[in-house]
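This report concerns only the one structure given below.
In this view, the complex is presented without one of its protein chains, the others remaining in place.
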Amino acid sequence: MIEAIRNAHDIAMERDERVVVFGEDAGYFGGVFRCTAGLQKKYGKNRCFDAPINESGIVGAGIGMAAYGLRPVVEIQFADYVYPAYDQIVSEAARLRYRSAGQFTCPMVIRMPTGGGIFGGQTHSQSPEALFTHVSGLKVVVPSNPVDAKGLLMAAIEDPDPVIFLEPKRLYNGPFNGHHDRPIVAWKSHPMGEVDDGYYTTPLGRAAVRRAGGDVTVLAYGTMVHVAEAAADERGVDAEVIDLRTLLPLDMETIETSVKKTGRCVVVHEATRTSGFGAELCALVQEKCFFHLEAPVTRVTGWDTPYPHAQEWAYFPGPDRVGRALTQVLEG
Amino acid sequence: MIEAIRNAHDIAMERDERVVVFGEDAGYFGGVFRCTAGLQKKYGKNRCFDAPINESGIVGAGIGMAAYGLRPVVEIQFADYVYPAYDQIVSEAARLRYRSAGQFTCPMVIRMPTGGGIFGGQTHSQSPEALFTHVSGLKVVVPSNPVDAKGLLMAAIEDPDPVIFLEPKRLYNGPFNGHHDRPIVAWKSHPMGEVDDGYYTTPLGRAAVRRAGGDVTVLAYGTMVHVAEAAADERGVDAEVIDLRTLLPLDMETIETSVKKTGRCVVVHEATRTSGFGAELCALVQEKCFFHLEAPVTRVTGWDTPYPHAQEWAYFPGPDRVGRALTQVLEG
Amino acid sequence: MSERKPLFLHVPEPGCRPGDTPDFSDFVIPRAGEVRCPAIDAAPEDIRDMAFSIVRVLNKEGEAVGPWAGRLDSETLLHGLRHMMTLRSFDARMLQAQRQGKTSFYMQHLGEEAVSCAYRMALSDGDMNFPTYRQAGLLIAGGYSMTAMMNQIYSNASDPLKGRQLPVMYSSREHGFFSISGNLGTQFIQAVGWAMASAIAGDTKIASAWIGDGATAESDFHAAMVFASTYKAPVVLNVVNNQWAISTFQGLARGNAGTFAARGHGFGIPALRVDGNDYLAVHAVAAWAAERARSGLGPTLIEHVTYRAGGHSSSDDPSAYRAKGEATAWPLGDPIDRLKRHLVRLGVWSEERHAQAEAEILDEVRNCQKAAEKNGTLVSGPAPSPKDMFEDVYAEMPPHLARQRQEAGF
Partner (left out) sequence: MSERKPLFLHVPEPGCRPGDTPDFSDFVIPRAGEVRCPAIDAAPEDIRDMAFSIVRVLNKEGEAVGPWAGRLDSETLLHGLRHMMTLRSFDARMLQAQRQGKTSFYMQHLGEEAVSCAYRMALSDGDMNFPTYRQAGLLIAGGYSMTAMMNQIYSNASDPLKGRQLPVMYSSREHGFFSISGNLGTQFIQAVGWAMASAIAGDTKIASAWIGDGATAESDFHAAMVFASTYKAPVVLNVVNNQWAISTFQGLARGNAGTFAARGHGFGIPALRVDGNDYLAVHAVAAWAAERARSGLGPTLIEHVTYRAGGHSSSDDPSAYRAKGEATAWPLGDPIDRLKRHLVRLGVWSEERHAQAEAEILDEVRNCQKAAEKNGTLVSGPAPSPKDMFEDVYAEMPPHLARQRQEAGF
């Protein structure tokens, strides 16, 4: 997935002079996950450069650049480190178009690795998406595979509004279904791992059905898409797994169609449960599909604790927990 | 309610030397809403003082003080200005006990005026509670009247963990049911407006039933409690209005009991809808009471836009909108 | 270890509080003309002293003296005087309109008119300001319509910001005036980003960042300093030290030590202090800094030393926290009086013409007000549509917002 993301940057910079890329260690070195490797060499220090370690500064400067007319794509080294930039994102980027009645806008992409599964402990594992979905004016994207990552990033860069782009870091080097004790799989063995070299976009606001099924709908994104697929396969459940891809704005149509068909719904995410994005999904599903539901919408999520280091796999909502929820919802 | 809050500070400072109070304009002047008026004079500049305009500094310094063994009570001038402190709250205050396995703790109260209704525009009207309820390790409190405000603040100051204390500014000077075009009512005419002079606490984590009813449960907090009561009264709906008071941890028992009785539930808040705290309430209610529900849990909230200035009353979820939802849920 | 004395907390206090007699005697003010004018490419380390002095041009007698003088002809100065007088008149009317209940809120510039009015004249079209709520002189001197400003203040049907923003939170891209935020400090780093963008694009435009003394404590001030110094961005960083931040005096934001200008030294950013009540000095220093930025020499930090003679806003009553008469005791005088005296001395102005200009300006402001009130005030007359509330959240309205608009019935 790293190469797909790098490639999306490359094509965007090639096609549009206004695209500039920066972040901590993102210039000369190409990022601690190497997602911007080679860009400085190819496009010059003017268009891809290292930033001082100040996330508010990175986003704030990006807002100024976007207001000028550039298209900044900035990297926050880990999603866990986005909070210092939270004011600039929430109070400024998200509201600039609104408060200036369209005089100033903020076409900026804020990329950051998210999620656990790499023994990163509490400050390299968080999934803060719900802290952005509550903010009007933002778009929030979470790809689950290289093909989408490239297309969605391209679309995000072309989008006229600020986009929070969360990259599940556990997926950087291969699909991961939560079976941490099995051999690592490479993207090249996965259908969504083979990425077209050329320019394409994957539209924001559209979910994808990853696995068709009739008995229960699973709403997931990022790493959890793979976990959900594995859980359904392993339990032999006829589950329809929907990869949301964009959380805000949400593709409610696809969700509604599926849940009305299956009558059951399980929501899966890695973030802590209370006030997680799963809450919004539960709320919406029961609002829109109430009379089709045969069981409560059920959440499988990270626990309401910081992400622990040693207990990582007890925290991570793996295929076992998702599988149990599937069974329970089908029986309930 | 201002006097109740001031009084809670006063008693807490009197009873416990470790209690210190600071914030922007909170010292000599006593705060722009006068909630800390007189404290510096009474307890000295050592225990109540002005802070430089840096919210991260205010909270960060508070964390250090709490780790030392004091009990800081800090004021953020408006909830809209808490975002610069978000990192210190989320990454530090909330997780200090956990990450140090109890060696260091953070008994701190972070107070801030919240909500609209005073023509404050987008940066003096926000209700960011959901951005805190997603954070494990925090407690989140929203009083709806002077009696509770004092008791809850007292409990918050005594609490061993960090508490976000949101004060609905539209309630500072009187109860407000959303009828902005009617004469202003004073607290002294309200049953919860008469505050005991002495020491008492109102425990965190307990909701209060403000209006008993059998047909529909309304979950509300802060200003919206009064709006919900008015809406039920005006429509003649037999609604049970629950004032949540503490959002985290939530008094699920009271909620469950009520919804299982009424079979219907309306959730009301002033914050934007998507991923608001209402989403969590919907999710929980349908999880716990699914087989008792006769209609979808319905949300009445602020719209998913910044809080506008001129269109304040079109934005505010007033008694009309709440009333319509009540009728709809009863008919649906 | 020996017995130690207990520590204690130091909390800085202003020299005087209500009941005290204002006293500025330990505020050191260099004579007008005394501070040198370095070359624009002077090494930052060679002009460190300037962060501890104050550039002044107009002396007590109304003469323009010293190396920073002689840059503006009298015609320009007459314009400048008019801008300041207009801003003061505008403020008075709008504060009154707020008192009359025609809008919710107002913030005036009383005593600080020179800062934004003179500064604007050192900029070129296409340059961008990232202002706070106390630089409306940038708009007045920049030729923006007062009626449009009032429409915004009234949140009426013709408000360019569609009623969404608090009064005085103007925005005019065309006039190089970035949308004002309610959140202090955020604009400071945004200005640096805008300037970086101009540099990246190979443009010739520069940015100006604005912040108050109190708000320098905000973290984005630091972000701006770091980014401006790292990338040598073409930006002028302006701190308006008007001595007060609501009820806290400027010493609280700097521990009553150093100066705001001296913040530049840790970053190798050249820093100057200027008499903010001296139209000529502000203009000269602004032009110097702008020239540096335009020449690729990077950022300059300017501390404008002035005084907030009025309340913080229409919601504020300063008598609760500062001594009566502090404004009149303020030793740098009134910016309008000082420029007026200079022009009279030059022989191009007189008391009579001043009185006449005042009347003309009041008339103009009144006419604008009438025109604006035709479009409505916050409480009556034509108003922006609630429909507008749902627009501009995104470039294109997403389905959930369209549904909400429908639910709202608009």
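The letters A, B and C name the chains in turn, as written, and every chain counts its residues from 1.
The rule we apply is simple: contacts are C-beta pairs under 8 Å (C-beta built on N, C-alpha and C of every residue); 3 or more make two chains touch, one makes a residue touch a chain.
Please read all numbers here as calculations on a predicted model, not as lab measurements.
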item: Omitted chain's touching partners, listed by label; value: A, B, C
item: Which residue of A:Asp50, A:Glu158 or A:Asp215 touches the chain not shown here; value: A:Asp50
item: Candidate in contact with the missing chain, chosen from C:Pro14, C:Gly66, C:Gly137 or C:Pro234; value: C:Pro234
item: Full-complex contact with the absent chain, from B:Ile5, B:Val32, B:Ala67 or B:Val329; value: B:Ala67
item: Chain not shown, touching residues in chain B; value: 20, 46-47, 51-52, 54, 56-57, 60-65, 67-70, 72, 84, 87-88, 91-92, 96-105, 136-137, 139, 160-161, 205, 249-250, 252
item: Touch residues of chain A, complete complex, unshown partner; value: 24-25, 27-29, 32, 45-46, 49-50, 52-54, 56-57, 80-81, 83-84, 119-124, 273-274, 303-306, 308-311, 314-315
item: Touching residues on chain C - with respect to the absent chain; value: 1, 4-12, 44, 124, 196, 198-200, 202-204, 217, 219-223, 226, 228-234, 252-269, 294-296, 298
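Methods note: only the chains that are shown with their structure count from here on.
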item: Closest chain to global C-alpha mean, per-chain Cα centroids; value: B
item: Chain A and chain C, separation of their C-alpha mean positions in angstrom; value: 41
item: Chain B and chain C, separation of their C-alpha mean positions in angstrom; value: 35
item: Junction residues of chain C - those touching two or more other chains; value: 162, 164-165, 169, 181-183, 219-220, 393, 400
item: Set of chain A residues in contact with two or more other chains; value: 56, 84, 87, 91, 98-99, 136-137
